[in-house]
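The complex appears here minus one protein chain, its other protein chains still in place.
First chain written, first letter: the chains are A and B, and each begins at residue 1.
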Amino acid sequence: MSKQPLLEVKNLKQYFPIKGGVLGRTVNHVKAVDDISFEVYEGETVSIVGESGCGKSTTGRAILRLDEPTAGEVNFDGEDLLSLNKSKMREKRKDLQIIFQDPYASLNPRQTVGQIIEEVLKIQNIGTSSKDRREKIISLLETVGIGAHQVDRYPHEFSGGQRQRIGIARALSVNPKLIICDEAVSALDVSIQAQVLNLLKELQRKFQLTYLFISHDLGVVRHISDRIIVMYLGKVVEISDTQSLFENPQHPYTRALLSAIPSMNFEEEKRERIILTGDVPSPIDPPKGCRFHTRCPYKMERCAIEEPVLNSVSDGQRVACHLVEKGAVDYTKIPVNS
Amino acid sequence: MLTFIIRRFLQIIPVMIGVTLAVFLMMHLIPGDPAQIMAGERADEAQVEQMRENLGLNDPLHEQYLRYVGNAIQGDLGTSIRTNRPVVNEIFDSRIWITIELAFWGTVLAVIFGLIAGIISATRKYSFADVSLMIVALFGMSMPNFWLGIMLIYFFSVNLGWFPIVGWESWKHMVLPVITIGSGGAAIIARMTRSSMLEVLDNDYIRTAHAKGVSERLVVYKHALRNALIPVVTVVGLQFGTLLGGAVITETVFAVNGIGRLVVDAIKARDFPMVQGAILVCAVAFVLVNFLVDIAYRLINKRIDLN
């Protein structure tokens, strides 16, 4: 890992306006992503986890400028993507690719697999002749485990897992540096999901890829990530290396999230489960202070007033919580509010 | 809801500006000099100049437009060249009410027959009833109004003598024109209801209703129909516009003295103020009906947002 990050997100904000009233003016904003910062280094896999509405997918889209962010910086390879003009940005997209959850929706049903990939190659001016491109397409498809004889088939002739492989091949076709995987394996059956996860890992080794992996599935995330970002209601609450996050989670929300996952482990004694009450508050009018305080079992008075900042609790683990401002704590010794 | 109505009403303003502008410009876009056309071919230079002065055609265009709109708001749509009576009186004394009556019953017929046929088709998908209803609907959609009108007159009036051939006096006079004008709409609504209903019947909440033990009949009429109506309502509103267009032909075929026939006569006589006035009134009617339809739409579908 080099010292210089490949991707550096600084104070990124994504507010979506809400229109209302008689004149249809902007009356409020959905603060989908509200001032977040993080880095991704070359060759690593960083995951963003959180529940629906936490802003994880919005973050991915904002980095690629699929939605124009409200404010902030996205430095990629030393350049601020948000300051590029349209044609420069299009060129840059060669280095940043995205794979979506629903491979079927992102593949044009009227194009064969070969045409789908060739289109991308043409846009990015890759390959000299159509024969040259065809060879490249076939080798790409073989890389992701799809046979050369299937190159002229249409997306509906493939299964869900194969379609996701096609999506991956399309992303790979332009030799990107960073691939954003937005719930890329969430729609797949377990046995197929494992195959695709292994493929992603293999491709990373082979092509020195960097992944920004967006997922709600903590099992998948533990398996694939080097580092993990936990988001809640548009904010980053914890950034940590994978092992520390799962073995010693420090933010109360991370702890609740982990403990809520039904465990398949029968050997282990049943853990004490933290069941959060209520729903996630609205991102239109998020709670003051710490956004998690309305559901937090360890809530203190200042949590409702003062917003905590990310604070290093150990090497490679940063947490935004007043409880841990003086370093990591042993949660078994802290009483839970009733 | 009130905010919605106000907002929706405010949206009418730009539409009305567009409509009045289009109607106003019509006068200036037709080839030739309107004053010349109105004064007649045999008018001399002075008469044409006099006409131009009367019509205010020598003023700047925007002034003419503002005057036109200002007069229209006060209920002055000019004077008919042909009859020399105010256009407003020509339209509102009797003509428009006949057309409204015709359009109203046409819509009622279209909605009733369309809905019934659509529901029968959807609940008995691919049955004999479904296939035959949809074939009839296809005919209904593709049959031109004038042809259908003439055929109806031929069979029911001339051959069977059940209904009068022309005129607009008793309910008997109304039957054939209403069928003529409503059949196309009935066909479209039937097909729309069928497809909308089939889509709704495929929804998860229909399965939920079955799982609750709700009877087949209630599933269709209580759970499915209300949801299936949402797109149908929009079609009904748009259909009203076609109905006004259809009135021109239907009224001509049945010699009904409605606004449609008024327009035809006015065009033939090059009675421009009359044509302008009639078109404006029809456009306003269309906009108002769609305003009401949107409110109805929102009453059924509580989910739609202000935007």
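By our rule, a residue touches a chain if its C-beta (ideal position, glycine included) is under 8 Å from a C-beta of that chain, and two chains touch if they have at least 3 such contacts.
We take it that contacts and distances are computed from a predicted model.
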Fill in: Chain not present in the shown complex, as UniProt names it (candidates "Chemotaxis protein CheR", "Peptide/nickel transport system ATP-binding protein", "Monosaccharide ABC transporter membrane protein (CUT2 family)" or "Twin-arginine translocation pathway signal")
"Peptide/nickel transport system ATP-binding protein"
Worksheet item: Any idea which chains on screen the missing one touches?
Response: A, B
Fill in: Touching the absent chain when the full complex is considered, from B:R42, B:H62 or B:K212
B:K212
Worksheet item: Which one, A:P69, A:G161, A:P176 or A:G234, makes contact with the chain that was left out?
Response: A:G161
Fill in: Options B:N54, B:S132 or B:N203, residue touching the unrepresented chain
B:N203
Discussion item. I need the residue numbers on chain B that touch the omitted chain, in ascending order.
Written reply: 203-205, 207-215, 223, 226-227, 300-303
Discussion item. Give me the chain A residues in contact with the hidden chain, please.
Written reply: 51-52, 159, 161-162, 189-195, 197-198, 201-202, 216-224, 243, 246-247, 256-268, 273, 275-277, 279-280
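Definition applied: only the chains that are shown with their structure count from here on.
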Response to the item:
Here the gap between chain A and chain B, centre to centre from mean Cα coordinates and rounded to Å, is 52
